[in-house]
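Of the protein chains in this complex, one is absent; all others appear in place.
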Amino acid sequence: MKSKLAAAPYLIWMAVFTIVPLGLVFYYGLTDQDGNFSIDNLSRMGMYTNIFFRSIWLAVIATVVCLIIAYPLAFILSRMDTHKQGTMLLLVMLPMWMNFLLRTYAWMTLLETNGVINKILGFVGLGPFEMINTQGAIVLGMVYNYVPFMILPLYSVMTKIDNSVIEAAQDLGSNSRQVLMKVIIPLSKPGIMTGITMVFVPSVSTFIISRMLGGGSNMLIGDLIEQQILGTSYNLNLGASISIVLMIFIFMIMAVMNQFDDEEMEGMII
Amino acid sequence: MKKTKLLSNLYLVIIFLFLYLPIFVLIVLSFNESKKAGSNFTGFSLKWYKELFRNELIMSSLWVTLKVAAISTVVSTVLGTAAAVGIHKMKKFSKSIVMNVTHIPIMNPEIVTGISMMLLFVFFRNFFHYEFGMVTLVIAHITFSTPYVILNVMPKLRQMNPHLYEAAQDLGCSPVQAFWKAVLPEIMPGVISGALMALTYSIDDFVISYFTAGGASSQTLPITIYSMVRRRINPQINALSTLLFVAVMLILIIKNVIDESRQKQTEKRGGGF
Partner (left out) sequence: MKIKKIISALSVLALAVTSLSTTAFADVEVDGGYDYDRFRGKNVTLQVYNWGEYISDGSDGSLDVIGEFEKLTGIDVEYSTFPSNEDMYSVLKSGRSQYDIIIPSDYMIGKLIEEDMLEKINFDNVPNFTKYCDKKFLNPEYDPTNEYSAPYTWGTVCILYDASRIDEEITSWASLWDEKYSGQILMFNNPRDAMAIALIRLGYSLNTTDEKELKEAADLLIEQKPLVQAYVMDEVYDKMGNSNAFIAPYYVGDSYWIMETNPDLAVCIPEEGTNLFADAMCIPKNPNLDSNNDEKRKEAQIKKEAAEMFINYMYETQVALENIEYICYSTPHTGAYALLDEEVRNDPFLYPSDEFITEKTEAYVNLPQETNRYMDQLWTEIKISGDQNKWAFPLMLVACVAISVFTIVRRFIKKRKDNM
């Protein structure tokens, strides 16, 4: 029973450094410049519907792609020799230690019309393809940057799936598809949920990827918020309003996700 | 069986190629002699490596980054693991509330988290006297990385046999001992991947750091790099990234070699990490 106390320092920490700042965001989002209550900023959101729509859409695609890529990879990693697993895991994370901006620059170099990939394809007689400044490039940037955050939680639950469980299912006459659907996926559900959260959320609020790989005309919510806070107009209130709406959207989507998590309803209210 | 093995190896190769493609570009560019615009390779040169070590700004930001990453990773791993254990024992309702709060720093766009923490620190200054710097920066990093630790540890706790902890206590362990001996080994992979994530986020974070750091003594490497963008990224940064990459790679290889030889010696299961 006492182990509940272990969470106490964290709870205090979060109360001070998360709840209070969140309150500040709501305060700013619901007031005008002079600090009077106002919903003008919130009611302007209709104008940005397309941006919201596009951000969520691209983030959903990126999340799905990440899941498709990461799932087999995590499974393969979890079936490796134990001493190899740690190394492989670090190899997955290592690219993220190179600066984000540098990595995105490198992708620009690769994807440009005169870029490395098109040059290589040119030798084979293909292309050049229009790859940069498209929504596809934005999704690629999201997948590249956030796929490790899908791999990690998936791997971490899959190591717990004992080979004997799979063998037992096989002995009982399941084919490999059935093993996957009836054994592996249900057992790795917590990891899938965590992975989706950790990929979807940063994808939906990113701003540098869309600017550099999307050519600046595919504005996302992150760009919009950044423009309010670090743009010439310095409109903290509008920035806060947009983030409130964004948060509500994310909560909603996460709530839907949770409907698939039969084990225990943890994570989200609703 | 062999076919599956081949297929899975092929898959690994493709994914790692995808992950490391931009890194190769970075490494190649770090040997580019031209100091002008980014990616035209004009000739081989090592001069960026030489000059890197004389660049005070870059070296001091590197040092700040490593310091902040180390402190915040250790603190957030301890804090987060303890929290996960505590949360796991909570009743459904309070658990869901705490988990919601845990999701906030992850769900908020970085820039909003950054701004809100800045507002908080400015607000606190009404009561205490301090300047923005190392302390505010480390607090911010702990705040945004602890949830990742929790999110990584929680699934492990859920998978764990709930009676393990009680069994250990029945066998005479104190609660603390039971945690160390029975629970921790079970959730270790989660703790490690959480710590790894915390470290990664801390090393790479720009936006939140920007709003919570202050002055030259807490300027991290990402801040230095982002401040170069009106003009151009100094190629010394490419050289630095390459060195960092090579250093981590070396550590990995050495560790692997040691593991392998140890495994041969004992013929037992290797230790994972």
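A few notes on this one:
Every chain is named by a letter (A and B) in the order it is written, and numbering of its residues begins at 1.
In this section, contacts are C-beta pairs under 8 Å (C-beta built on N, C-alpha and C of every residue); 3 or more make two chains touch, one makes a residue touch a chain.
Predicted model only: the values in this text are computed from it and were never measured.
Touching the missing chain, out of B:8, B:227 or B:263, is residue B:227.
Residue B:216 is the one among B:46, B:70, B:171 or B:216 that touches the chain missing from this view. Panel shows chain A; residues 46-54, 105, 108-109, 112-115, 132-133, 211-212, 215-217, 219, 223-224, 227-235, 252, 255-256, 259, 270 of it touch the chain omitted from the view.
Against the chain not displayed here, chain B makes contact via residues 34-40, 42, 47, 51, 54-57, 118, 121-122, 125, 131-133, 210-211, 213-217, 219, 223-234, 236.
Keep this in mind: only the chains that are shown with their structure count from here on.
Chain B has its Cα centroid 16 Å from the Cα centroid of chain A. Remark: chain B residues 8, 11-12, 15-16, 18-23, 25-26, 29, 38-39, 79-80, 82-87, 89-90, 92, 95-113, 115-117, 119-120, 123, 139-140, 142-143, 146, 148, 150-152, 154-156, 158-159, 165, 175, 179, 189-190, 192-193, 196-197, 200, 203-204, 206, 221-222, 225-226, 229, 233, 237-238, 241, 244-245, 248-249, 252, 255-256, 259-260, 263, 269-273 touch chain A in the complex.
By the touch criterion stated above, chain A contacts chain B in their complex at residues 1-11, 13-14, 17-22, 24-25, 28, 69, 72-73, 76, 81-83, 85-87, 89-103, 105-107, 109-110, 116, 144, 147-149, 152-153, 155-157, 159-160, 190-191, 194, 197-198, 201-202, 205, 207, 221-222, 225-226, 229-230, 236, 239-240, 243, 246-247, 250-251, 254, 263-269.
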